[in-house]
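Here's a structure for you.
Left out: one protein chain. Kept in place: all the others.
Labels A, B and C are assigned to the chains in the order they are written; within every chain, residues are numbered from 1.
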Amino acid sequence: MAQVLPAERDLRRVIGDADGVGDREVEGLGEQELLDLFRSMVLLRTYDERSVVYHRQGRIGTYAIFWNHEAMQAGAAHALEDGDWIFPSYRESAIGLLRGMPPETVLSWWRGHPAGWWNPEDYNLASICVPIATHVPHAAGLAWGKKLKGERACAIVFFGDGATSEGSFHEGANFAAVTRAPLILFCNNNQWAISTPLEAQTRAETLADKAVGYGMPGARVDGTDVLAVYEATREAVDRARSGDGPTFVEAVTYRTAPHATADDPRAYIDQERVEEEKKRECVGRYEGYLRRAGILHDELAASIRSEAVEAMRAGIGAAEAEPPADPGLLFEHAYVDPPASFGSDLDELRRILGG
Amino acid sequence: MAQVLPAERDLRRVIGDADGVGDREVEGLGEQELLDLFRSMVLLRTYDERSVVYHRQGRIGTYAIFWNHEAMQAGAAHALEDGDWIFPSYRESAIGLLRGMPPETVLSWWRGHPAGWWNPEDYNLASICVPIATHVPHAAGLAWGKKLKGERACAIVFFGDGATSEGSFHEGANFAAVTRAPLILFCNNNQWAISTPLEAQTRAETLADKAVGYGMPGARVDGTDVLAVYEATREAVDRARSGDGPTFVEAVTYRTAPHATADDPRAYIDQERVEEEKKRECVGRYEGYLRRAGILHDELAASIRSEAVEAMRAGIGAAEAEPPADPGLLFEHAYVDPPASFGSDLDELRRILGG
Amino acid sequence: MAELSIVEAVNDALHVELERDPSVMVVGEDVGRAGGVFRATAGLRDRFGPDRCFDSPLAEAGILGTAVGLCMAGWRPVCEMQYDAFSYPCLDQLITHVGRYRWRTGGKMQFPLVVRMPYGGGVRAPELHDDSPETYYVHTPGVKVAIPSTPADAKGILAAAIRDPDPVVVLEPKLHYRTLKGEVPEGEYVVPLGKARLVREGDDVTLVAYGSMVPVCEAAADELDASVEVLDIRSLKPLDEDALLASAAKTGRVVIVQEAPRTCGFAAELAAILAEKAILDLHGPVLRVTGYDVPYPYWQIEDAYMPSVARVVDAVGKLLEF
Partner (left out) sequence: MAELSIVEAVNDALHVELERDPSVMVVGEDVGRAGGVFRATAGLRDRFGPDRCFDSPLAEAGILGTAVGLCMAGWRPVCEMQYDAFSYPCLDQLITHVGRYRWRTGGKMQFPLVVRMPYGGGVRAPELHDDSPETYYVHTPGVKVAIPSTPADAKGILAAAIRDPDPVVVLEPKLHYRTLKGEVPEGEYVVPLGKARLVREGDDVTLVAYGSMVPVCEAAADELDASVEVLDIRSLKPLDEDALLASAAKTGRVVIVQEAPRTCGFAAELAAILAEKAILDLHGPVLRVTGYDVPYPYWQIEDAYMPSVARVVDAVGKLLEF
């Protein structure tokens, strides 16, 4: 019977902890890069915390909270080059901020405003994928297609633990393996799919075990350790770029917030466990690392935070300043070359709305 | 990185070979059982060979040939009890013969005649599944459902190497694992999906490796060795029945015939390899085993063969004697409680056909 | 009789039917521990246990495919798809198996499963939470399709679907899940499939709709000066053709309202039936007021996409002037 070597089950870690494990250094990350990484995490954290407030204030719609997922998103994104493509799920809705996308774009998306829709080519960032796992084959296709064209780019696709149950995940992973596409399958294992715990989702001992069935390497990493995520992703990127095909990365974290603003997890999640996990949340862990290394001090931390808060303040202002969307947009973007009926439909609609 | 233990990669074998591996015995199989197994294989072989002839004579339609797959079908079926359910693909179209289904039923199926459609409950045999892998969740559901009812039955589902690429396979396997359904996922790895070779289907080192991702045991077995198939399946059945959930069995054979009567494999399969594989075809291998064990001799073998030929002669006769199907059947079986429009549709159709 | 919302009526039906028949079980994502993202299945897990209200893995094709096997084992699974657009992964199982398996057994086996889901727009949600997918279901042979518009029908039709020996897809108007309340009979209550509901009688024009478009038609009828008949189709397959034809014969003017995109929507089927069987009764064209043939839009402009009272009133106006 096939089995996974137990040695591979441990979560990779770089950041030390109260439990006595020491801090490590990651090759190739100088002080500047380490601070950039922190800046990214703070930006994401600030985006997330402000968004929950904006939602409560009725300024954005339903919102999928990613508190304690920032290390995965920032760590992975920093392991990429700008030419590499990112395929986010709703959980990584704001990952574009790390590619220079202004916060108002993402806020507009959650406001249901067309200003929230971007051209993927502007940031090498695919649209937010709402249906679970269906973007995995997209990412496989893009990565394969880039390789066929002889381009250098690789791709990363983010999805959750629950997503691994979908057929789309399976077909996309297998396509990537067969075409040796330069792809990183990045699984955000936050141990919950809305109310469904990991043990009701799979009997695999680890999600990284799934890699075996596709003949690709699988790596496990502590998803609250941004440096471990960075390191594991960078190895996967190197492998992809050198023609060795896709890698499955399982990053383990814990969803300490509701699934989304509409969700009330008290019925199904043990709140004590949540409080426990919050203590090791990823931004604080990394901040501790940087402070221990003498790279970060109070003043710098405060200025990074206030920069992020300022960016959000400007972002929500810009999003709210967007003019109301025109109903004509209904008919504008579906086709390059729309059917004739769209013209008369729009005329009629305008007549009725005008009246 | 997760990996499969190399020790598990060997194909299980029981029947010895020219290469010096000796014959083994299988616990629990007496002379009678061994001969029953042979009878089953000969019946299937005869069904298959006669069907190719009937097709050429225009007496049945397109037919999916299963020559050299008999050991998998007979070996697995004999490891089951009558109460256990079988979910066949088109490749196992005649497996019902091992449950007492008359050949005319299967022949009628390939003749596109409604006499070829049976009540699954009569044989604990699901309908032939034409679309690839979509019956895997059916089998998972049945096995789970039986378990929920406290019944003893387990289920086996047959599918090919190509089928492992489909999302349906994945979702069904995962459902079975999560529900600990008493299911055997039996993969007929004949190394081809029509013209697509295994290495274009997956990068997994073995198909049994896929079991790891579902947290279920995976076994590899020589698919031309009926006793090895029997033994591995029986172990999986025992596991299922004792509540330990599903097992993935990969049985390796080689498709020496065209995919189906409509297919011409000369464009894509190396004919020398085919001739090589034909030499170790499964019925002959088992016959050798029985003869070496002194269980089978010429006379008995001949009588078993002529019994099978006789059954087929009777079967095709009966199938051809079926009265032509009535067009009224169009409307009869879709609903227990059909919409009113069916009545008037049929009246109109009869009027026009009658005219 | 209790005053319930639609989602409460659904929940009530599930309780009653699981109680009544021990072979009924609920399968879906988040139906158990959370009681469903809309709480349609709330309380079932506590009352009937995790086996009869099963939190499935995140796999819609797996849910429906497994349900086929559960039927073969003697269960009557009620599958929840979490949202309309997330039911698309199950279309393959629905079309290739759910609608054909009974036929494939020569009518010997039954597949009494139910697929239920919230459907429709107007809820200010991100994309793919707003679709009206009934065409995909109703075009598929071997299944039945119903779409209630009131709390009482939501209960009675779901009960009928669960008891039906054939597979039934029930779409529930999520826009009105909580906002639309009404009297719902307590205990066992069944509204037979195949019967339309005459919402109000009128002589000048008939508004035909189902699900979330019924309230739109009622509001339009309120606004209009004419005598407006409103027909709630509620059972798309089997269809109450007689009720449709009777109303068309009476008023001679028909406007069909559907939220789904226009092309090949169910309004087209109803219009085609009228064009075939009521041609001499019609005093004017059969008009359709529908969603457009575009992806369901960003929610800031979804109100412009959804058939509105104004659009229905406009269509009636045109028809009356014809």
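What to note about this one:
In this section, a residue touches a chain if its C-beta (ideal position, glycine included) is under 8 Å from a C-beta of that chain, and two chains touch if they have at least 3 such contacts.
As the structure is a prediction and not an experimental result, all values here were calculated from the model.
Though it is not drawn, the left-out chain touches A, B, C in the full complex.
Screening C:74, C:122, C:185 or C:285 against the full complex identifies C:285 as the residue touching the chain left out. Per the touch definition above, the residue from C:78, C:115 or C:271 contacting the chain not shown is C:271. When the whole complex is considered, the residue among B:48, B:70 or B:166 that touches the unshown chain is B:166. Of the candidate positions C:73, C:138, C:191 or C:208, contact with the hidden chain is made by C:138. For the chain left out of this panel, the touching residue among A:61, A:75, A:103 or A:172 is A:172. In the full complex, chain A touches the hidden chain at residues 85, 114, 117-122, 126-127, 131, 134, 136-146, 148-149, 151, 155, 167-168, 171-172, 174-175, 178, 332-337, 339-341. As for the chain not pictured, it touches chain B at residues 61-62, 90, 109-114, 116-117, 128, 130-133, 162-163, 165-168, 193-196, 200-202, 262-263, 267-268, 324-327, 329-331, 334, 339, 341-342, 345, 348-349, 352-353, 355.
Although one chain is hidden here, its contacts on chain C can still be listed: residues 61, 85, 88-89, 91-92, 95-96, 99-100, 103-104, 127-128, 135-136, 138-142, 237, 260-261, 263-269, 271-272, 274-277, 279, 282, 284-288, 292-295.
To be clear about the criterion, only the chains that are shown with their structure count from here on.
Ranked by separation of Cα centres from chain A, the top chain is B.
If you average the CA atoms of chain A and of chain C, the two centres end up 35 Å from each other. For the pair chain A and chain B, the distance between mean C-alpha positions equals 44 Å.
Residue positions of chain B touching 2 or more other chains, listed in rising order: 167-168, 171, 174, 178.
Each of the following residues of chain C touches two or more other chains: 57, 59, 61-62, 89.
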